[in-house]
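For reference, the structure I am asking about is given below.
Here the complex is missing one protein chain, while the rest keep their positions.
Chains: A and B, in written order; residue numbering restarts at 1 for each.
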Amino acid sequence: MNTGVPQAGGADPQRCDRTGSAAQALPPQPCALLAVRELSVTYRVAYRRGHALLRAVNGVSFELARGETLGLVGESGSGKSTIARALLRLVPAESGVASFHGTDLLKLSGARLQAMRRHLQLIFQDPLASLDPRMNIGDILGEPLRVFEPQLSGQQRLQRVLAMTRAVGLGAEQLHRFAHELSGGQAQRIGIARALIIEPELIVCDEPLSALDVSIKSQIGNLLKDLQRQLQLSLLFISHDLAAVRFSCDRVLVLYLGRVMEIAGCDTLFKACRHPYTRALIRAAPIPDPVAARARRSAPLEGEIPSPLFAPSGCVFRTRCPMAIDRCAREIPLLRQVADSQVACHRAEEVGD
Amino acid sequence: MTAGPPLRIRGLSVRYPSDHGQIEAVRDIDLDVAAGEFLGIVGESGSGKTQLLLSILGLSAPRAELCGSIRYREQELLDLGSAALNQVRGNRISMVFQDPMTALNPYLRVGRQITEVLRVHRDATARAAERRAIEMLESVHIPEGPRRMRQYPHELSGGMRQRVMIAMALIAEPEILLADEPSTALDVTVQAQILSLFQELRARTGTAIVLVTHDLGVIAEVADRVAVMYAGRIVEQAPVHGLFAHPRHPYTEALQQSIPRIDAPRPTHLASIGGAPPNPAALPAGCAFAPRCIYRLPICEAVTPPLIETTAGHWKACHHDGALGKLRGEAA
Partner (left out) sequence: MSGAQGFWGQALRRLRRQRMAMAAGLLLSLIMLACLLLPLLSPYDYFTPHFELLSRGPMLAGGHILGTDPLGRDLLVRVMWGCRISLAVGIAASLVSVLIGVTWGATAGYVGGPTDALMMRAVDILYSVPFVPFVIVLTVLFGRELWLIFLAIGAVSWLDIARIVRGETLSLKQREFIEAARVSGVRGAAMIARHIVPNLIGIVIIYATLAIPTVILFEAFLSFLGLGVQSPLASLGSLVADGTSEMQSHPHLLIVPAAFLAAIIYCFNYLGDGLRDALDPRDR
């Protein structure tokens, strides 16, 4: 049931008022650059002898303000990568609204979709795989300019490419090289450069640090943070690594089996979270300090993530939740404000003690 | 009459040819694994940690050249022929791999794969092996053992497949379990379960575990002793608390400082290590970490530092004398 705000077409971005039960309890936010409401993405998969509908993303709503970094955290099956791809129109969304500059991203097509692409870019998880093995780096970086600024002369394009290359900490000699000659860290810098070269406003970073060596993660993490601040970018930072999210993000959204469990400011989430799943995630995240790691004697979360094809009724987390009650099986908890977080849990008030 | 540590590695080097020249994956490693201990080996890609593990069980690439010594009890593993090595593998020393999906045979039922270990090494009857296998499944917390035995690997989840691998590895009650990034491919909540399982099994059976990972957090969670590898060498080796509290090698210190933490206040910047891990086909002379090291001395680029013991049980391979601490804002 779609209770989202219709923002398609010419809705005034200055108004930003909301209706819909999902949003009722939420205080008004400064105007959002991106407002996602009830996003759902379904895949048709082969199952037994027929097909089944796999709901990878189920009614996800969130907002991203200008200049803000929002972390999307979750494990496998959480739908975080699918959200990225749906927003970038790489996979079709089943329903929902993604309001960007007053237009619904999900309903765009043709020339308008093409025009939107220059404001919304993506950084990939596997930097080497995201670079065309047959093109040299200079051409890879120049391509978005060819598409969106065809009026540039070859020389002007080269200048922009050079400037961007330097901005991500690489030298001009990289431009003649090919993807397989680069290290993971260098390739990711090129990925970042390519995303930035047409000066987008919003960048979705899909696990940008996960494929990098430990000693390189911090370099690229710093780079992203610096660039974001310099260029006033809005970032959607998708990751399963809580520590990376804590470093990079202003606000965090926790996903489980395609649904939002909790949204809170970064410090609030890590210090006083309000959802049992968030708490379990934080407790399971490794801490590089034996004293701290061993001091937190808590039993790990039981069971495993159910298949999205057989999502539990009511609250999808209830099969593993140490605090589950009858109500959890009957009633899907709605996202509501509890203390400083938005939580989808019937017992949110009791968490964090 | 304790013969000392069951596994003693001395001067191990592994080299193999590749498109880009000779790769020196492992260079002159000395390492002991004591009975029942939990040894963590931490390193990035190119550090040689996986090659080290593979060479113990003779699983290196066919064109690899190994020299040095790997002694398990009285046997020199590098001298053993394949029949004798098979006696050791899975039986006395066994291994768990990173990706359970590729490590399990997709065409055989799970039960068949687990019982195979016993049928090969203990000459057990099918019935006895099956009973033992179901016991093992219980001990790795897989419920409904008999049903699971008849399933195929693709019918199990990632975490369960990894548990099956662990069951296979431990069913013959080996003395040493080698684990190559066993939880890296798993979700973080499942990783916590697997690490907890390792600890539980070790407490129960006394099996020594050698766990290779790139994740310092995992090491901090479970290891007794840690060896840090860089470019094929061990650069630091110490009990876990000592290593984290007082790292003696610049790489260890830098690595520790560069990892963001969820339990500490948020820094504006992470202390990052400049440069990139060296190319194993073109290693620099002297200390391989020197190009990236903030404590670098002229001697570092000329002479490879030997691994020497500083305080009890704490070894480092570094020319820099005295305490580190620049990265933590302490006086140099």
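Definition applied: a residue touches a chain if its C-beta (ideal position, glycine included) is under 8 Å from a C-beta of that chain, and two chains touch if they have at least 3 such contacts.
Being a predicted model, the structure only gives us computed values, none of them experimental.
Shown chains touched by the undisplayed chain in the intact complex: A. Within the complete assembly, A:F124 is the residue of A:F124, A:F237, A:Y256 or A:Y277 that touches the hidden chain.
Subunit A residues in contact with the hidden partner, per the touch definition given at the top, are 88, 90, 114, 117-118, 121-122, 124, 126, 129-136, 143-144, 147-148, 176-178, 180-181, 191, 194.
One rule holds in what follows: only the chains that are shown with their structure count from here on.
Averaging Cα coordinates per chain places subunit A and subunit B 33 Å apart. Considering their complex, residues 44-45, 157-160, 187-193, 196, 214-221, 223, 240-241, 244-245, 254-256, 258-263, 266-274, 276-277, 292 of subunit B touch subunit A.
For subunit A in complex with subunit B, the residues that touch the partner chain are 75-76, 183, 185-186, 213-219, 221-222, 225, 240, 242-244, 246-247, 266-267, 270, 280-294, 299-302, 304-305.
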